[in-house]
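With one protein chain held back, the other chains of the complex are shown just where they sit.
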Amino acid sequence: MADSRNLYEQVILDHNKNPRNYGKPAAADTIIDGLNPLCGDSFKIYVAFQNDVIECLHFEGDGCALSKASASLMTVLLEGKTREAALELEEALAAMLKSSPDTPVDESILGPLAAFSGVREYPTRIKCVMVAWQALAAAFSNRR
Amino acid sequence: MADSRNLYEQVILDHNKNPRNYGKPAAADTIIDGLNPLCGDSFKIYVAFQNDVIECLHFEGDGCALSKASASLMTVLLEGKTREAALELEEALAAMLKSSPDTPVDESILGPLAAFSGVREYPTRIKCVMVAWQALAAAFSNRR
Amino acid sequence: MQLRNDFPILKQQIRGRPLTYLDNASTTQKPQCVIDAIADYYASENANVHRGIHRLSGAATKRYESARSRLGSFLGANSGYGIVFTRSATEGINLVAHSLGRALLRSGDEVLVTQLEHHSNIVPWQLLCEAAGAKLRVVPINESGELIMGEFDRLLNERTRIVAVAHVSNALGTINPVSEICRKACRQNAATLVDGAQSAAHTAIRLADMGADFFVCSGHKMYGPTGVGVLCGRSEMFERMTPYQSGSDMVHSVTFEKTTFAPPPHKFEAGTPHIAGAFGLCAAVDYLDGIGMEAVERHERELLAYGTQSLAAIPGLRIIGNAKQKAGILSFVMDGAHPHDIAQLLDNEGIAIRSGHLCAQPTMAFFGVPALARVSFGLYNTISEIDALVGALQKVRKTFI
Partner (left out) sequence: MQLRNDFPILKQQIRGRPLTYLDNASTTQKPQCVIDAIADYYASENANVHRGIHRLSGAATKRYESARSRLGSFLGANSGYGIVFTRSATEGINLVAHSLGRALLRSGDEVLVTQLEHHSNIVPWQLLCEAAGAKLRVVPINESGELIMGEFDRLLNERTRIVAVAHVSNALGTINPVSEICRKACRQNAATLVDGAQSAAHTAIRLADMGADFFVCSGHKMYGPTGVGVLCGRSEMFERMTPYQSGSDMVHSVTFEKTTFAPPPHKFEAGTPHIAGAFGLCAAVDYLDGIGMEAVERHERELLAYGTQSLAAIPGLRIIGNAKQKAGILSFVMDGAHPHDIAQLLDNEGIAIRSGHLCAQPTMAFFGVPALARVSFGLYNTISEIDALVGALQKVRKTFI
């Protein structure tokens, strides 16, 4: 299964098996539903703010390895970030996924999200990576 | 135009150009509409009965050479016939038209209608030959 | 003409004669590239769209969505428009009549069509008006077969909610002033649907300039496959419209209590679409753009001019429809010869034309004819085919006189 290594990088397999910030927290300022009807992926994302900054993010739900790992990484990466910074990272991730498979990936912006670059070869899976991010972005944009 | 001679037999061209019993008679017992929406053919058929026998038939309207010649021949052939005999001739004509092009045609039953046997090669035109006959048959069957 | 070679059917003999196909308004012939696009999909890429993870399905989905945008660019739609694949122009009109019409129309409202419309752009509006208690109003035409625009101006009023008009009349070839109609309708806040069944493959469509809210066309009349058509519409309209057919692919989530719908265009595409049809149509518009729509239009205009002149010279033949703006459609009647018999005798010469009411009975009624004979040109027709037609029509005359 040489090919699949591009898609299922170790960091993805790891976050899938051991999702971070998983489960419902005691309190949250915003609860967001992320649904991918095509796949039956469905997540709840819990956001707690401190002033304008995301204090912490939790998620729970069911989804494929890509959607789960992506949601898990999201909760890690956005802690302490502003809404704007979150939206920017969402856009950078979306742009990377839409770029052609041979475009170099800017790891300085994407950090561990660069692991998803293999998904560019599998356009049907882009939605999986984006499901949590898009739900968050939709909720944040409404409030801007 | 060798081929077309099969379709446009002289008797058909003649009845088309000089339709018999054409026009609205002074009186009629039944007026029947014959419509072929596919072609825009549209006829009115006027029937006068004497007891159970068709005393005379007239028609008027617009249609192709086949439909017009067939209606004209119908008015000639059914004069003095019972409803049953009319229905039988209609069925014989329909059966002939549906038969395969190499089946022999029974002229003893069909008489001059045998001229339409070339239509068997042109299934889309069967409806043209039948339009007046079918209208008559529908009206007669209802009253049986 | 080189491009005739692209069409395998034109190499065929009809009773020992080459096929002279002059029934393009009914359906067009298909170039080899369209046939190949369909066959290749089935032979090496066949899979359902929107449904699977596996590579064939992913590739089909991607190609289906790019066919969608390709059709948008072919029709000159800007980003304010969306593309829905339908079965045909007829289905596109039905979709709009259902999904926009039922929501929009109130008792006393009006829908405006014209005396030139094809049945497919009449009956859906008629049934809609009946259901809504609205009124169907009809822009009349003059003896040349042109819309009387003064009457259009008079009929268009604040009760007019929808204006549905053919870009080109399939019965007479008249090119209607659709930009003007859309502009005026828009000022009255009426939605506009342009039936482009007879224009999309014969002139460059610039939907954004035309300003129609909806534009429909049929693949099979655009050198593409049967069973596929396009409804191009303003996205903001699509958003407001209710779904049409329902089922898989057009839903977001389904429970027995509550179902939510996908955004357009998917909202309007229930069930497995005609995937091969979309690919074939995409190949057809690539083919058309390869020739250039300006070149296509110029060629057909030449055929029309030559055909009009040649047919008019035949004694007893009368051309019906003499609009100043006309596409490559020539309808006529002949003394003593019914259109069907003309078509039949031409067929024996290997010349295919159409005869009948042309699915435009109101237009027939206006001209007081039960039927017309119609010659309609495509990009592969030639001047010498018109000469053959004229020769055959002379013979027809002799048979029936």
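Going by the order they are written in, the chains are A, B and C; count residues from 1 in each one.
Rule of thumb we're sticking to: a contact is a pair of C-beta atoms (placed from the backbone, for glycine too) under 8 Å apart; a residue touches a chain by one contact, two chains touch by 3 or more.
Since the model is a prediction, treat every value here as computed from it, not as a measurement.
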{"item": "Missing chain: touched chains present in the view", "value": "A, B, C"}
{"item": "Contact partner of the left-out chain, one of A:C39, A:I54 or A:L73", "value": "A:C39"}
{"item": "Chain not shown: contacting residue from C:G72, C:P124 or C:G196", "value": "C:P124"}
{"item": "Which residue of C:S66, C:S144, C:S248 or C:Q309 touches the chain not shown here", "value": "C:S248"}
{"item": "Missing-chain contacts mapped onto chain B", "value": "35, 37-38, 122-125"}
{"item": "Where the missing chain touches chain A, by residue", "value": "1, 3-4, 7-8, 13, 16-17, 37-42, 62-66, 68, 122, 125, 128"}
{"item": "Absent chain, residues of chain C that touch it", "value": "8-9, 12, 14, 19, 21, 23, 26-27, 29-30, 32, 34-35, 38-39, 42-48, 51-57, 87-91, 93-94, 118-124, 126-127, 136, 138, 218, 220, 225-228, 243, 245-251, 253-256, 259, 270-277, 340, 343-344, 346-347, 351-356, 359, 361-362, 365"}
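Please note the rule applied: only the chains that are shown with their structure count from here on.
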{"item": "Identity of the chain that, by mean CA position, is farthest from chain C", "value": "A"}
{"item": "Chain centre separation in whole Å, for chain B relative to chain A (CA means)", "value": "77"}
{"item": "Chain A: positions in contact with at least two other chains", "value": "none"}
